[in-house]
Structure formats: C-alpha cells, structure tokens
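Yeah, one chain of the complex is gone here, protein chain that is, but the others are all in their spots.
Moving on, here comes chain A:
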Amino acid sequence: MVDKGQVIRLCRSLLRAGRQLPDYNIREYAKRRTFDGFRMNKNLTDHSKVEKAYAEGKKQLEVVERVVKVYLAYPPKTKNIMELKLH
C-alpha cells in the first residue's frame, strides 16, 4: 500500500534528480513533466492504479538517475543562451 508520504518523497527525488541535468531544455522538461505527471494522477483512488503509477514513477526515477550520470560525464562546452545572464 503506497501512502502519501512515499508519493511526496518520490516526487521530491525526481525533481532533485532532474535539476542536475546539464541540458537546459531537458532540465526544464523534466521539471514540468514531473509536476504535471503527479498532478494528473492526484485524484486516483483505485489502489491498483496508485501502485501502478507509483511503480512507473520509480522506474522513471531510475532512468533519470542513470541518464544524469552519463550526461554529466560529457559536460557541455558552451552555455545555452537562456542560461546566460543578460546585461
């Protein structure tokens, strides 16, 4: 049985992992998709559906953590224009 605390912890870990992605577009997408993904499943009451969504979220967390490791192993040499501070 998945409880509310576990779901919140999963959301927080996904957001924290996504924040480390070096590419601007993918980082923003990870943040938005995590929020929207949890928001869309907010009102699920059926236990099996909740379990399924939680398992899916855990799988995505593993994917993000693996991907972050590989992306950081090849750091980008230039910054995206959106990341530079404008003067």
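FYI, contacts are C-beta pairs under 8 Å (C-beta built on N, C-alpha and C of every residue); 3 or more make two chains touch, one makes a residue touch a chain; residues count from 1.
Everything below uses one rule, namely that contacts and distances are computed from a predicted model.
Chosen from "cysteine desulfurase", "SWI/SNF complex subunit SWI3B-like isoform X1", "TTC8 protein" or "Pre-rRNA-processing protein Ipi1 N-terminal domain-containing protein", the protein name that UniProt gives for the omitted chain reads "cysteine desulfurase". Which of A:2, A:44 or A:67 touches the hidden chain is settled by the complete complex: it is A:67.
Not every partner is drawn; the one left out touches chain A at residues 21, 23-26, 28-29, 33, 36, 60, 63-64, 66-67, 70-71, 76, 78-87.
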